[in-house]
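Complex shown without one protein chain; remaining protein chains in place.
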Amino acid sequence: MTLHDRLLALDRRWVFGVLAVFVIIPVFLKFSVPITPVKEVREIYDFVEGLRPGDHILLSLDYDPGSMPELHPVAYAMLEQCFVKKLKVITLTLSTTGAQMVEEAIKDVADSCRIYHGFTPQRGIDYVFLGYKPYPGLIILGMGMNFRIPFPQDYYGTILDSIPMMRGIKNYDNVKGVINLSAGNVSDYWVADGNARYGVKLALAMTGVMAADYYPYYQSKQIFGIIGGMKGAAEYETLCKNPGKATDAMRAQVFAHVVIIIFIIIGNVAYFVGRRKNAPTQESR
Amino acid sequence: MEQTASMSTQIWTTVGIFLTFCLFSFLYKDNPFYKFAEHLVVGVSVGYWAILLYYTNLRQNLLDHLFQPGTWTPKFDELYYIIPALLGIAMWTRFSKKYSWISRYPLALFLGISSGIAIPVTMKNNVLSQLRGTVVGLGFDWSTSGFLGVPQGFWDVVVVVGTISSLIYFFFSKEHKGAWGGAAKLGIYTLMIGFGATFGYTVMARISLLIGRIQAIQDWWKLLG
Partner (left out) sequence: MKRQIPLVLVFIFGVLLAIQYFIPSEPSQKGYEFVLDWITIIGIFAMVLGIWSQIHVGYYKIRHRAEDWKYSVVTMVSMFGMIFLGLSPFGGLQGTTFRLIYTNIFIPIQATIFALLAFYIASASYRAFRARSAVSTVLLVAALLLMLRVIPMGPLADPINKIGSWMLLVPNLAAKRAILIGVGLGGVATALKIVLGIERSYLGKD
């Protein structure tokens, strides 16, 4: 068995093992990866920065624990940015199993504000968590008429009208913009039912798998920004000067990407060597 | 007291890490630990979802309209909410061989409404706005330098050509031969760059999820610390 045959027949568990090692090693190394925010991320940051204290913003956190590493850092950085800017933050989730995760993220950020900024955002005054509803399209359409149609109460069962920061807030006309953090097709609903139907000013933060698919909406100005995957999350943390888990993870990303690129190169070299060696055999037949 | 809470946190977090390793064991080969964790999460997620659905949906959107909140005392001013409730319950006849036809009524309403809403919105969102973006949205600015120092207007033309050729590739009513076939070929190359971009991003996405678990294990280690 030649080397290239061995390489082609390599047990996949070796590949798994090498990847695992190269993702674990950077955890113990201390070096920083240069992060340069791209335009589409910066536009979202600038939008939030441009809002005035007391303005309402809607964060639709539509992901579940399966996508936490990519989107949780954005949620943390953005929530803190909003709280520090004294914005009124309306949060909700349209993801089936994300409600408690989102609720805990809000509490964590509120705690962080208490520790690092000397104030604690108050539920009902600085933020509201509307909770979870199924059928994202219908819910987004419903909120376009009145938040009270799909969400007569918040997650904790408080009637919306009795929540101080929701008084006078009827629908999207009363919020400055919507930022959707999504790990699935909820983004499609936000663009179609939120932007196309009601003209919502919309930006998307999404998993890497989805990011490349949404550039047509960005160019056609249906959305004003894209935060794509963990790299985008790290860029947002950098802009907020609030490095967190995404920035930290970029070290491992670098190692893992190098390994995968090497895998691709080795796989192709072995394939071409094998093809060249097999070619005369086929001719002789 | 604080010590107890900390111990409880340590135990619960350790359970989570144990389950993480149960799942990672699948990478070696399928085994009972993996299967246990896999079936456990199905049950837990359905149970969680059922409770979430009851408290934040059924109760808030229906029961609180029909009964005084927190009680079963009927409210008569919004009694008409009984109609969507009955239509909803009619959905459940789906499992009965004899009465499953009843479920067609609410299903028909649901589909009719969803389809009716979708027609103009999808047309505007996916078709008209995209066409507008392709023609009006691009500036065709020949004075600004774009990628490789080439005028941006050129790249705008490339977008238009790429979009049209990709659409031609998906059009199978005419045989892909001659100039039409050439355009379709250009389309497939354009599509491949698009799929390549998606693949590149997907690698990052999948690695991110693994890093997330490694970070969780690291946090657990520090917690035990």
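By letter and in written order, the chains are A and B; residue numbering begins at 1 in each of them.
Assume contacts are C-beta pairs under 8 Å (C-beta built on N, C-alpha and C of every residue); 3 or more make two chains touch, one makes a residue touch a chain.
Keep in mind it's a predicted model, so treat the numbers as computed, not measured.
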* To do: By the contact definition given up top, give the residues of subunit A that touch the hidden chain.
  => 10, 12, 15-16, 19-20, 23, 33-34, 36, 38, 64-69, 97, 99-101, 104, 133-135, 138-139, 141-142, 145-146, 149-150, 155, 197, 212-216, 219, 231, 250, 253-254, 256-261, 263-264, 266-268, 271
* Touching residues on subunit B - with respect to the absent chain -> 12-13, 15-17, 19-20, 23-24, 26-27, 35-53, 55-58, 61-62, 81, 83-85, 87-89, 91-92, 94-95, 100-101, 104-123, 125-127, 130-131, 133-134, 147, 155, 158-167, 169-170, 187-197, 199-204, 206-207, 209-210, 212-213, 216
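We take it that only the chains that are shown with their structure count from here on.
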* Express in whole angstrom the distance between the two chain centres, defined as the mean CA positions of subunit A and subunit B. => 13
* To do: Over in the complex, which subunit B residues touch subunit A? Could you list them?
  => 27-28, 45, 48-49, 52-53, 55-57, 59-61, 64, 69, 114, 117-118, 121-122, 124-126, 129-130, 132-133, 137-138, 159, 194, 197-198, 200-205, 207-212, 214-215, 218
* Of subunit A, residues touching subunit B in the complex -> 13, 16, 19, 23-24, 27, 66-70, 96-97, 99-100, 131-134, 137-138, 141, 150-153, 155, 157, 191-193, 195-197, 207-209, 211-213, 216, 219-222, 228-231, 245, 248-249, 252-253, 256-257, 260
